[in-house]
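A single protein chain has been omitted from the complex, and every remaining protein chain is retained in its original position.
Every chain is named by a letter (A, B and C) in the order it is written, and numbering of its residues begins at 1.
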Amino acid sequence: MKTPGSEARTRLLRGMMRIRLIEEAIADRYAEQQMRCPVHLSIGQEGIAVGVCATLRAGDYTMSTHRAHAHYLAKGGSLKAMLGELYGKETGCCGGRGGSMHLVDRSVGFLGATPIVGSSLPVAVGTAFGSQLQGEDRVTVAFFGEGTTEEGVFAESVNFAALKRLPVVFVCENNLYSVYSPPEVRFHPDRDRVALAKAHGIAAGKGDGNDVEQVLAMTGEAVAAVRAGSGPAFLEFDTYRWREHCGPNYDNDIGYRTEEEFLAWQAQCPVSGYRSLLLEQGVVDGAALDGIEAEIGREIEAALADARQASFPSVESMAADLYAESGGL
Amino acid sequence: MKTPGSEARTRLLRGMMRIRLIEEAIADRYAEQQMRCPVHLSIGQEGIAVGVCATLRAGDYTMSTHRAHAHYLAKGGSLKAMLGELYGKETGCCGGRGGSMHLVDRSVGFLGATPIVGSSLPVAVGTAFGSQLQGEDRVTVAFFGEGTTEEGVFAESVNFAALKRLPVVFVCENNLYSVYSPPEVRFHPDRDRVALAKAHGIAAGKGDGNDVEQVLAMTGEAVAAVRAGSGPAFLEFDTYRWREHCGPNYDNDIGYRTEEEFLAWQAQCPVSGYRSLLLEQGVVDGAALDGIEAEIGREIEAALADARQASFPSVESMAADLYAESGGL
Amino acid sequence: MSRDLTFTQAVREATDQCMAADAGVYVMGLGVTDPKGIFGTTLGLEEKYGPERVLDMPASENAMTGVAIGSALVGMRPIMAHQRVDFAILALDQIINNAAKWHYMFGGQCGVPIVIRLMIGRGWGQGPQHSQSLQAIFAHIPGLKVVMPVTPHDAKGLMIAAVEDDNPVILLEHRWLHNLHGPVPEEMYRVPLDKAAVRREGGDATIAATSYMTLEALRAADDLSRTGIEAEVVEVRSLKPIDADLLVESVAKTGRLVVADTGWRTLGFSAEILAICAERAHAHLKCGPRRVALPDIPTPTSHVLAAAYYPRAADIEDNVREMLGAPPAERERDGDTTLLDVPDPDFTGPF
Partner (left out) sequence: MSRDLTFTQAVREATDQCMAADAGVYVMGLGVTDPKGIFGTTLGLEEKYGPERVLDMPASENAMTGVAIGSALVGMRPIMAHQRVDFAILALDQIINNAAKWHYMFGGQCGVPIVIRLMIGRGWGQGPQHSQSLQAIFAHIPGLKVVMPVTPHDAKGLMIAAVEDDNPVILLEHRWLHNLHGPVPEEMYRVPLDKAAVRREGGDATIAATSYMTLEALRAADDLSRTGIEAEVVEVRSLKPIDADLLVESVAKTGRLVVADTGWRTLGFSAEILAICAERAHAHLKCGPRRVALPDIPTPTSHVLAAAYYPRAADIEDNVREMLGAPPAERERDGDTTLLDVPDPDFTGPF
């Protein structure tokens, strides 16, 4: 994989900035109690979503979990439809049926996110199986947290993907916590997810989720190999969730983690670190960045206004769509 | 672990001979249609059950699966209660409620066998957790087939055992098949169960299930370490199921495996191989073996007669024991 | 053109025709390619359609159900088979949380056209963990369709309708129906997934039955008829959506209802039929409706206990007679219970 050029690097930075600003906008407005659904923000974890999705084609598939905003946005999901969904409006990507934990935008290959831990993993593998059966050269990326690997379905999913050499990349975001639970209460210190994946017979590696170019490089290589038919890959990236598990606030005071730990990770911010690097290297200048920021700000304001103004779904529509109408074979 | 003396070696041989003869007696009589339940015979797999259980104390726990006869017998489970159960009688170890797939003999620490693949694994881990909480130095052995490792609950069970450093030994009997399904349709050729276990953070090893002394030595070492607090161990032993997956017959003709494969494994018979060895080394002589065989034969005949003569459970008792009567804390 | 086929052959033919008609249809499940081929229902398919479209799988019920769902999201139409409904309990997460809800919760954008075939074991000491009859669980979950064919004709027609449907369909097959034979048209045809069928007309009582219990209900109706009591037998082959209208209509006519279901009594499918008829046909009911169902205990293994555990025609008959104030039928007590734990006398176990 060749190193990205200036334009690509600026796109990476812009992608992360955009997600950061959108998530912060949500956090800022959450207290207004108009977004009446649980939200699991991606702030601090933008590098992985952006680095990974930059390696994908429009026709490739991705799926995610309760913490899906960054993945959805990085894959190109509609911001208006996402905010509409958070506001419970009919313009939402699920027409208000799902909320933040159920994002979908099929037009860009983001096939869905579901909040039962582990539940979207085998579904993602199934989309890759579908691609294989159909002779398509699509790749599927399954995003999930490290806690998800404790569910049995993770092992089952990796095993079947390995068996069939499916075009799927498992992207594990290791942010240390599963809700408030630290690693010590969840697995043996010697547990090694990369080794687990390899023991199933697939390629696996580990990288720094705060370094978007490392994510890009590792994923790019994996995606190329997977697309070429090498079988699945597992990639784990270290990262950190800055805000509370669910909700808009910081929660370093409630006792499950320390302010020091948080600050150490914040110092490695994937967005500001990369921003400084690109400025330093002259890839972008401050004015250009201001322009980008302003542009994103306008996009967010417009999408927020849209979401606020949109109609709620009609009560009469509530029972619709329980079943799909069938057209036969 | 010191090598076993003559008496211990003879006991090992006798244990395997006994299981073989019991299983053959069941197979011979199955066509009489008096044992009206599915039976999964252990013929060919005796070395593991006997080698493993020889390392255990009476107070140690074991649990098993649909293919439990050898484990139950090797741990000291009552033959009469087992045959009674197969005949559906009230003298059966479950009073006829369970059949061959649900053996139990709490008096010898055989806490139960259940035929939902993987379902007894976490339960076995739970008994070890109980022992740990109670400060007991018991060890639990969980027996299961290699197919069981495909269920997610296997990974979950190993993970929790590793986390808590529980006194449990996972004994995987790799007989190549899951019902009629060969490895090729179930996992990647590079899948490595020993590596999987190690990646969870536990000790693991692999041995020859046809060599009872190797089983004994490896398990003895593992059990001693586990009892001393080292945390769980995973052991895999290669073996082969001689008869059909379920039922009394040979089935090398139906197409899922070859007669040659069967013959090659039969040539490594754990029982006759060890018998020859002990004869050759003068540990036992032919007359002694004849005596043992006759003695086992009498035991089997008596147990069979007992099972045939025993009463069926009364229809009136059918609804009893749905709930345990509670005595309070 | 109709031939005489077994239920097994009918299921296989339906699968075969669906696979021929649509390259998206594939078959997956433990043992679908093995020499037994899910009690014969998948035999020959791998040879005909290749190992990509007919595949055995690891013992990973939950993930494999997710795989089926994922493939369906991108245009495939999987048919999954489990040799026992009990094994599908491991997959309830994917079935309940994902398959059932996907279309609704994502705003109606994408259906999940999967068929899950579940076998209900019975007899020959299958026991507590291999012979549950869990249709009530599936029929409780919004978003699933649930059918239980009885005749070979319906086995084929419901199977084809299920595969063509864009929703998850649970198709429960009772092992004691697999050898049943009857006329089955050669061409592809559909039996609607939401209609019950009147299998025998009568004016004195309605016997609503599911799955294998339909055969027992028909036996009971025969016996009753010999003493002048005419029972109407309604086969509830579609559990969800349920054909409530037909049930209510029949009960309105007969004024009496006995429901015979293969599942447990409490909260079993029989409870729903009673509830519907109590709600909608109360004025027509001449007496309280009744349930003939499994007692609320796990399946005991010993054939002696199993004989007492499973209700039969006689139990249905007794209930109808009691409702009508007719004296109990005279009959002999069971002699040889071994005859009652196999589907037919030729059976020599094990399953």
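Following the convention adopted for this analysis, a residue touches a chain if its C-beta (ideal position, glycine included) is under 8 Å from a C-beta of that chain, and two chains touch if they have at least 3 such contacts.
Nothing here was measured: the structure is a model prediction, and the numbers come from that model.
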Contact list for the unshown chain, restricted to visible chains: A, B, C
Among B:30, B:72 or B:129, the residue in touch with the chain that has been omitted: B:129
Residue in contact with the excluded chain [from A:44, A:77 or A:96]: A:96
Sole contact to the chain not displayed, among C:168, C:289, C:311 or C:350: C:289
Per the touch definition above, residue among A:44, A:77, A:109 or A:152 touching the missing chain: A:152
Residues in chain C touching the chain absent from view: 62, 86, 89-90, 92-93, 96-97, 100-101, 104-105, 127-129, 132, 136-137, 139-143, 240, 242, 264, 266-272, 274-275, 277-283, 285, 287-291, 296-298, 300-301
Residues of chain A in contact with the chain not shown: 31, 33, 36-39, 88-89, 92, 94, 96-102, 114-119, 147-148, 150-152, 178-181, 185-187, 246-247, 254-256, 312-313, 315, 317-319, 322
Chain not shown, touching residues in chain B: 61, 63, 92-98, 102, 104, 106, 111-112, 114, 116, 119, 121-131, 133-134, 152-153, 156-157, 159-160, 163, 320-329
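FYI, only the chains that are shown with their structure count from here on.
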Chain located farthest away, centre of chain A as origin (C-alpha): B
CA centroid of chain B to CA centroid of chain C, Å: 36
CA centroid of chain A to CA centroid of chain B, Å: 46
Per-residue multi-chain contacts in chain B, two or more chains: 150-152, 185-187
Sites on chain C at which at least two other chains make contact: 57-58, 60, 62-63
